[in-house]
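Removed from the display is one protein chain of the complex; every other protein chain stays in position.
Going by the order they are written in, the chains are A and B; count residues from 1 in each one.
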Amino acid sequence: MPLIWLIAIILVLAAVGFVMGRTRAVASAGGDARIMHSLPSYYGWNVALTVITPAFGLLVLWLLVQPLWIENRVSAQLPEAAIAEDTTRSLVMTDVRRVAGGLQVLIDTGTMSEDDVSAMNTEDTDVRERLGDVGVALGSNVEPSVMAAAQSYREMTKRGSALMAVGVLLVALGGFAMAYILTNKDFRARNTVERGILLVLIAAASIAILTTLGLVLSMLFEARNFFAAHPWQDFFFGTKWAPDFRGNSELAILPLLWGTLYISLIALFVAVPVGLFAAIYLSEYATSRVRSVAKPAIEVLAGIPTIVYGLFALITVGPMLRDYFALPLGFGESSSSVMTAGLVMGVMLIPFVSSLSDDIINAVPQAMRDGSYGLGATQSETIRQVVVPAALPGIVGAILLAASRAIGETMIVVLGAGAAAAQFDRGLGELVNPFQAMTTVTVKIVSQLTGDTDFSSPETLVAFALGLSLFTITLGLNVLALWIVRRYREQYE
Amino acid sequence: MLNAKLTVSTVAIFAVSATAAAARDQVQVAGSSTVLPYASIVAEAFGENFDFPTPVVESGGSSAGLKRFCEGVGENTLDIANASRKIREGEVAACADAGVTDIIEVRIGYDGIVFASQINGPAFTAFTEDQWYMALAEQVYMDGELKANPFTMWNEIDPSLPATDIQAFIPGTKHGTREVFEEKVLLVGCEASGAMEGMMSAGLDEDAAEDACMSVRTDGRSVDIDGDYTETLARIDANSNGVGVFGLAFYENNTDKLKVATMSGVAPSTETISTGEYPVSRPLYFYIKAAHIGVIPGLKEFAQFFVADEIAGPDGPLAEYGLVSDPVLADTQMMIEAEETMGSGS
Partner (left out) sequence: MTDISTSDGAPRKGSLLQQDARTQKRNAAERRFQIYGIIAVSVAVLALIFLLSSIVRNGIGAFSQTFITLDVVLAEDKLDKTGNRDRDEMAKVSTFGYSPLIKAAIEDRIAAEGIEIEGLSKPADLISKQAAADLRDFVLANTDRVGDTVEFKFLASGRIDGYYKGRVTMASAELDRNISPEQLMLADALMEAGALERTFNWDFITAPDASENRPEASGLGVAILGSFYMMIVVLFLALPIGVAASIYLEEFAPKNRLTDLIEVNISNLAAVPSIVFGILGLAIFINFAGLPQSAPIVGGLVLTLMTLPTIIIATRASLKSVPPSIREAALGVGASKMQTVFHHVLPLAAPGILTGTIIGLAQALGETAPLLLIGMVAFVREYPAAPPEGFFDPASALPVQIYNWTTRSDPAFVERASGAIIVLLLFLLMMNLVAIILRRRFERRW
């Protein structure tokens, strides 16, 4: 039985359970919903969930365990001799799985009957050719031992699937019966259902934690290798970024960090005022027609691939800034500059600020505005002194999101600000010159990971150390932001 | 909503184990973005002419490709890693630690590195290595001492060069091309101009002198490009005085926008590079996981097809695209036929 059918049957069973559970509960109360503990639909949900949860739980578990178990059994069955010198057991198993899959295809396409396939062996038939005919390509001819293993693999899989179907259906029916019997008007159905839902919510929230854990762990190991090969003092306190193929590179995070901060800051200087004013205008002043067009239009800005922005920076903005600002003002003659990348990135970030802020400003209760108008405030005064403070936590969230994107962006920086790190040894003037080329931590993480350097050398591994450091630094900034929000938040109502 | 979510996740897991049983059909290749165009040309032709599925060719750099190649042996690891440099000893060791011991090294040909500028720009038509050294070195050796590079115009270095600002777009430190550029242009130029000798006589040991020869100035006259040649081209478009470093194949596809300069009097072409007259080139490789041969369908056939005369030979589509074909291709073909791994045999 195909799995999709099994799932469908369980779902149908759940649906039936919903209707029957509900009916039974209402009947037990004599049709009077008022004397029931919960609303009638909760009784239905209770039955449906009791059908689905254990049945699907078993299904999932079975599907995860069965291949492992069969793999182990079949693998153990392979004689030592079947594993040639230059290969491994797992590779032979790949072949076994491929042949087993091919045999199943032979049956599914109707080329051979079930019995023929079971009787098939490598001496009488050219299995490779046979399978090739139905589109299953094999890398080499099939060894008898592999064929035997494949046969039993197929058999076991078939038997396992049948057993699973029976088991899962039994569990589903059992759940059905139990929940159905428990159902009567005094059963605390709502509490049960709500407890179940709460568990799901908690599970969802913990995914974020698990992700962080995964991220840190996947970087930690390689970062440790980096610090084993490169002195940490140089990395954290050095002032020069100069990787070198021949080793003894200078890999310091500070120049990159400075570039990251500078570029993000300029980007936010563009995005926050523009985005915020756009949000205010759209939610407070604009007619609904304008709003319904302008808001999604601005959101499109977030969806334009960053390479388009990058080329825009490289071809248009960079040379323009150089010719009209940097050269006349004597700030240098580089066409890639912090300013270029910052301005262009700012444009990209506008929707992050505007769209989210707009929704949040929109959600500030009208009563607060009316109260302010009633006191004689003009609309702009109301916005500045009532609406924005009330929406502040959300707005800060939006700005943080924009800042996060700014830190994580690569393409715009590479094309707009170049790939050369900031130079601390050239003095403060060069360092704060916005028309100077600079680059960010993220750019270097990407380029060191995707370059041609030796992957076990510090030049590549530094990417992991950079990633981990950036992670820690942004964590600090986020803690700060949380504190600021708590401190200045204006809670109304 | 809850219901729907459960269904979705179950379907996902069902699908996971459903396909865990079916094995991978296509050859999986990853690595250097320099080799990518050649590998994809071959993959395409392979898919057209064989009954095997078209191999999947990923880019991502030699480093990432080799790293994933060395994750281990098995279906969800790579079969072939492309590299624009030889595999390093440390990498072979890391490979062996993960169980990848039998690796076949295949050299597919050479990549020429050329110096080109805007077609309507200043007349950069002939360079020598020492001019590049003088233009780009962090410190130059003049009048018996090392001092910060004073040159700002090309014609200050050599009156035959145009009187324009020095503005060079060279590959960033992530690119393998940078290594070749430093070793075959800057270092050679350093030696040719006598600076190397001077530095050593001034008391620097050989390593320090080499390092000094190959360190590039950071005052903005030399711009590192971490992107691809398309970025270099765009930068040259925006900057008429710029000179950029390109791959031969890239130049040959853009001869209407770029003009190429000779190096020490030799014009770059597939012929001059294969004879070794044009000095700046590098070999390109791919590495086959020998354990996967016979397990992944089409792996050996693909490797053989890659180095077949009709593909990688001097008249094949790879040469037409700009690959300098390997004069000893026949040896490579025999090596793949015999599945000769690194360290065994010659």
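Definition applied: contacts are C-beta pairs under 8 Å (C-beta built on N, C-alpha and C of every residue); 3 or more make two chains touch, one makes a residue touch a chain.
Everything quoted here is computed from the prediction, not taken from an experiment.
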Request  = Just list which of the chains on display the missing one touches.
outcome  = A, B
Ask   = Given the contact definition stated above, which residue among A:Q104, A:S355, A:T439 or A:T453 touches the chain not shown here?
value = A:S355
Inquiry  = If I consider the whole complex, including the chain that's not displayed, which of A:A76, A:I181, A:V300 or A:L428 touches that chain?
reply    = A:V300
Key: Selected residue (touches chain absent from view) among A:S28, A:T111 or A:S404   = A:S404
Note = For subunit A, residues touching the missing partner are 190, 194, 197-198, 200-205, 207-209, 211-212, 214-215, 217-219, 273-278, 280-282, 284-286, 292, 294, 296-309, 311-312, 347, 350-352, 354-356, 358-360, 362-367, 372, 375-381, 383-385, 391, 393-394, 397-398, 400-401, 403-405, 407-408, 410, 441-442, 445-446, 449-450, 464, 467, 470-471, 474-475, 477-479, 481-482, 492-493
Ask   = Given the full complex, what residues of subunit B touch the hidden partner chain?
value = 1, 4-5, 8-9, 11-12, 14-16, 18-20, 22, 24, 26, 28, 30, 33, 36-37, 39-41, 43-45, 47-49, 51, 53-54, 56-60, 64, 68, 71, 75-78, 119, 227-230, 247, 249-250, 252-257, 310, 317, 320-321
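What we mean here is this: only the chains that are shown with their structure count from here on.
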Task = Mind checking the centre-to-centre distance between subunit A and subunit B? Centres are C-alpha means, answer in whole Å.
result = 32
Inquiry  = For a test of understanding, state which residues of subunit B touch subunit A in their complex under the given definition.
reply    = 2-3, 5-7, 9-11, 13-14, 16-18, 20-25, 32, 51-53, 60-64, 66-67, 70, 73-75, 83-85, 88, 90-91, 93-94, 99, 102, 165, 172-176, 178-179, 182, 211, 218, 220, 223-227, 231, 234-235, 237-239, 290-299
Ask   = Touching subunit B in the complex: which residues of subunit A?
value = 3-4, 7, 11, 14, 48-49, 52-53, 56, 59-60, 63-64, 66-67, 86-88, 90-91, 94-95, 97-98, 100-101, 132, 137-140, 157, 196-197, 200, 242-246, 311, 314-315, 318-319, 332-336, 414-415, 418-420, 423, 436-437, 443, 447-457, 459-460
